[in-house]
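With one protein chain withheld, the remaining protein chains of the complex are depicted in position.
Moving on, here comes subunit A:
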């Protein structure tokens, strides 16, 4: 099924010479036939599982910190110890200054990107009167004994609510990553126990985790002066899949932010789409090569992950020409592969009908649904990850 179509688009000159390219119908055929978007090879399996293993560990730390900030750093004007998770010791401060720590800044970058792009029920709720109704008591409780915050709120009445909106995203992303971290760690354990032997099984596992947690409620409350304040009460009805997972995929995998990296975009020359929904700078589109440069956010993630790379993956990297010297770029490439698997799991999870349906109408609807996705991925690095080394 991985035939090279004569009608396929020309290879991207800037990326590869004579790279194998597939048309979107090739990819759709593969998905319908139960094959994976990423070529099913033993090396790809190791890369995907290995990098998700490391990612799961890092996500665990990010998630804990995001939830800690949301709950315990609520409207703190100068949250200098926000990355300490409440454990403020001289040893930890020294380690922090020495930069022997997780780069929590990456999690905040993702959170801000999600907030910037919005989407899902969370954004709708944060713009509603219900949010004001929940948010105001918490703000009032917080500013009661704090004259600086009080005068700030009096001068700029929208400032603190906007901060609370951001804290909602902290919490939302923290809860989303909690689930994903557990899922990836479970995946890694299953692989290590020999239960996972193919990429299709990886995709199936991720999909089943997404589906299993789909209706898990997303809530957020803070405690101020011994009183609990619900900022996102359960009654709002926000749930894991539509209100965090889908906006996350849309934001981080597809849209992304164009403001970091080694490529400059000129908005006046219309190199940046006017419609934010048309942005295509996300993880599936990113060029992993600039990873390693200061100030490029994915670098922070890869830097964190490299501490937890399992041996079998480290061995693969060690065999490459630069050994582990360019491990962050290699991790970025593997990470991109793994994100195509996660995307595929999401795509399969939201497919209108079973992929193997024999009803012609359902088949057409399935293909329409998939071609919509393939259209969005047409400029992604999907062609690039097809290369077999």
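By definition in this document, a contact is a pair of C-beta atoms (placed from the backbone, for glycine too) under 8 Å apart; a residue touches a chain by one contact, two chains touch by 3 or more; residues count from 1.
Convention: contacts and distances are computed from a predicted model.
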Record-based protein name (UniProt) of the chain missing from this complex, from "NAD(P)H-quinone oxidoreductase subunit NdhD4", "Urea ABC transporter permease subunit UrtB", "YCII-related domain-containing protein" or "Integral membrane protein": "NAD(P)H-quinone oxidoreductase subunit NdhD4"
Per the touch definition above, residue among A:43, A:162 or A:325 touching the missing chain: A:325
Candidates A:79, A:157, A:293 or A:372 - the one touching the absent chain: A:293
Chain not shown, touching residues in subunit A: 14-19, 262-263, 287, 289-294, 320-322, 325-329, 387
